[in-house]
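The complex is shown incomplete by one protein chain, all other protein chains being positioned as in the whole.
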Amino acid sequence: MKLYPTIGLEIHAELLTNSKVFCTCSAEFGGEPNSRCCPVCSGLPGTLPVLNAKAVEYIIKAGYIMNCEISRFTKWDRKNYFYPDLPKAYQISQMPRPVCLGGHVDVTVDGEQKTMRINRIHLEEDAGKLVHDDIERVSLADYNRCGIPLIEIVTEPDFHSAAEVIAFFEKIRLMLQYAGVCDGKLEQGSMRCDVNISLAEKDSDKLGTRTEVKNLNSTKAIQRAIEYEIYRQTELIENGERVVQETLHFNDATGETSSLRSKEDAHDYRYFPDPDIPPIIFTEEELAAIKADIPEMPEQRVARYTGEYGISAADAKVLTDSKRVSDLFENAVKAYNNPKPIGTFIVVELMRRINLGELDLDDMKFTAEDLAKLIELAETNKISKDNRKIILREMIESGKKPETIAEEQQLWIKEDNELLEKTINGIMEANPKAVEQYRNGETKVFGFLMGQCNKALKGAASPASIKAMLEEKLKG
Amino acid sequence: MDIKTIDHLCNLSKLNYTDESKEKVMGEMSAIIELMDTVKEFDVVYDDTKDNNSISYDEVRKDVAKPSFPTEKLLSNTQPSGNCYVVPKMVD
Partner (left out) sequence: MELKKQTLGSLREMLDTKQISAVELCKEYTDSIKAKNPDVLGYITVTDDEALKNAEKAQEIIDKGEAKALTGIPLAVKDNICTDGIRTTCASKMLENFVPPYDANVIEKLKAENYVLLGKTSMDEFAMGGSTQTSAFAKTRNPFDLTRVPGGSSGGSAAVVSAGIAPAALGSDTGGSIRQPASFCGVTGLKPTYGRVSRYGLVAFASSLDQIGPIANNAVDCGTILNVICGKDSRDATSANKPVEDFNAKVGKDIKGMKIALPKEFFADSTDDEVKSAVLAAAKKYEEMGATLVDCSMKSLKYAVSAYYLVASAEAASNLSRFDGIKYGLRGEGRTFDEMIRDSRTRGFGDEVKRRILLGNYALSSGYYDAYYLKALALKQQIIKEYNEIFENADVILTPTAPTVAYKIGEQETDPVKMYLADICTVTVNIASLPAISVPCGYNADGMPIGMSLVGRKWDEATLIQTADAFEKTFDRRYSEV
């Protein structure tokens, strides 16, 4: 008996608005406890929610990029339950009339393309945060996060492996970042994922009992939680035990899931339309304007990079896999219209610095224009290609302009023919055997001699001029 | 209206009744719900698109953040700890 997992997702993403979704408090992350709060988001009596138009715009954009139908009529509902992170004792959400309905996103897993269907996307408010104090045996509630706008993306149960889920999650994350809708910062909880898993025999029309693992906030946690749940449920079924339908918490430390003490009466949220928030009717013009305002998505950029710029598909993927990198590339190309060397340099050199942890694109000391200048200097033979790396490291370090660094460290190509000739002569004298081989038709040694010259010249001459003179001299 | 229903409603409502007062409220609620039951005779289906209380998108609040409220004033009707609201510990 081979058990086959079926997985559905609920992904929460915080929206990048300036103010909260129902009041004018800042929607920024963090802050001193209860410092980003007002009577509205703290649930004081008599206060009323007032919807933020930007949050609505953002969920519509999210809907469009996931190929959803946007409802022309949408409204908000109250989801009633008591919990200390929820000051009004109801969460404003959407039930029968979400902003986005239906939709799909394609993902590629192991070279195979699959279409994952979206059931709905709705707009709601985030809850506050609790900190637990073991000594005093109390929990402390901070409402700063209360009212941060959230979209909840609900998928159909179209997933059958952790890899599919991760591919989808990462793709959604990237698309939301590109759309300017969510910053995708998992470490700040900007995106969280609930995973519903059930097991059944493959091709069986009967679905197994499903469990829901809540609040997974990293791809690693998603992967581990899914793998653990598959393992746990398999064990249960194979031992003839029953899987209990329940809500689970994933423990990062142990890698195991455990039953969340269920919120009492969690199963009767008593949704009803929120009388404080009028429903909205959109015109076709309003929706068209929002749609037209959606920035280019990663897939479109890849197509442009490979088609217009002649960049390889692999490099184009690296460039677009992070919006920061892609934006840096775009801006550099704007400053110096020579995409291919800029792209290559970013893929090879800049990404290495990022991966080594030397460079943080969120906290960069130089600009895209500086980077463009660096590439331009090399492409126009003002500096050698090798010296780009040295200059880049210094730019990362000090934020100085590439020209300044080239000047300070004497890295300009001098085009000093005398020095060049002298150096080439010296190399040829030191390597008589190689010279001999070349002259006997073994032209592949040219690379070796070229390398020796480069090394000796330390970028003081352009590769083109070295090559020209070396060839000349070798002809004899 | 039976004990089970009233207990469920008390759970949803976060209210306690002593056994004695529960009997009384059960009687009262039965009478009230009997009155409410008259709506069942009325044979019309609700259509939320006809409520006529919707607004257009351009009437929705623009996204401008304003300074928040002084924390101390916000917490002036409770006894906070470290500027947080205090509740019995939620997890063990």
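Should a chain be cited, it is by its letter among A and B, assigned in written order, with residues numbered from 1 in that chain.
We take it that a contact is a pair of C-beta atoms (placed from the backbone, for glycine too) under 8 Å apart; a residue touches a chain by one contact, two chains touch by 3 or more.
Computed from a predicted structure; not experimentally measured.
By the touch criterion stated above, the residues of chain B touching the omitted chain are 5-6, 8-10, 12-17, 25, 28-29, 31-42, 44-48, 50-53, 55, 59, 61, 69, 73-74, 76-78, 85-88, 90.
Within the entire complex, the positions of chain A that touch the omitted partner chain are 39-40, 42-51, 78, 80, 82-84, 87-90, 139, 141, 264, 267-268, 270-272, 275-278.
Just so it is clear, only the chains that are shown with their structure count from here on.
With centres taken as mean Cα positions, chain B sits 39 Å from chain A. Across the complex, chain B meets chain A through its residues 11-12, 14, 48-49, 51, 53-58, 60-66, 68-69, 71, 74-75, 80-91. Residues of chain A touching chain B in their complex: 17-19, 24-27, 32-39, 42, 44, 50-56, 73, 75, 80, 82, 84, 96-97, 130-134, 136-143, 261, 264-265, 268, 270, 273, 278-283, 286.
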